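Only a single protein chain was left out; the remaining protein chains are all shown in position.
Up next is chain A:
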Amino acid sequence: MTTFAPGTFKPSPGRGSLPRMLFVHARTEATLTLRNGEQILLTVIIPLALLVALSLMSVIPMPEPRVGSATARIFALAIISSAFTGQAIALGFDRRYGVLKRLSASALPRWLLVAGRVCGALVVVALQIALLAVTALFLGWRFPLSGLPWVVLLIVLGTLTFGALGVLLGGSLRADIVLALANIIWFVLLMVGGVALSVPVGFVHLLPSAALAQALETSVVHGTAPGVGPVAVLVAWGVVAGALATRTTKLT
């Protein structure tokens, strides 16, 4: 028989400090993503390989300087990979393993459950972009520093929009269906969604992937503010996806 010193479990309830909860939750989310081999393949290895390939080989027609255009497009791909596909798959499996329910039962406020995931995703995206940017600089990319604030803004906006779409997909369907769909959509967006190359068909520009790639290209290559059109497309997708996701997301 195991006995416990009297008073060991004497009630002393209370909620932890909000900044600490947010920090620990975001750190947990980021750590788990970075520890997951499949996520690293999707979010780091593939974008890195494509960046090198697009910069050095002229298989796909791209405006010169190739490396600048390639960097902008691969930044967009990296954001889609981690904020959309990675987030959707992770959420699908987190729900299957009951973690949302587990955390909802703790003193963690609901808004913090979302905020922690967003911060975790932003940390991962920041690391991806840093790694890709350094590689691009080695490949000869010259970044007009005037574009830096715009690039940062677009990265955050892209992460939020694709994150909302990822939650919309991963929050309601069964984990294995999420896994299949999230990967298929990623591939379709890469090939014909205006990421790998700009497609001249009108409706493609209304996709969030094309909008993000186009907006990033403006700021990364020319160092100027992105056009209003692509930003509006991104915001619209983000708002609609976020609003839908709050209705459809289930804990399990």
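Rule of thumb we're sticking to: a residue touches a chain if its C-beta (ideal position, glycine included) is under 8 Å from a C-beta of that chain, and two chains touch if they have at least 3 such contacts; residues count from 1.
The rule is simple: contacts and distances are computed from a predicted model.
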Chain excluded from display, named as in UniProt, from "ATP synthase epsilon chain", "Pyridine nucleotide-disulfide oxidoreductase", "ABC-2 type transport system ATP-binding protein" or "Ferredoxin hydrogenase gamma subunit": "ABC-2 type transport system ATP-binding protein"
Full-complex contact with the absent chain, from A:L56, A:A105, A:A130 or A:I184: A:A105
Residue touching the undisplayed chain, where the options are A:P11, A:P61 or A:G202: A:P11
Missing-partner contacts on chain A, residue numbers: 1-16, 20-21, 23-25, 28, 31-32, 35-36, 93-94, 96-109, 251
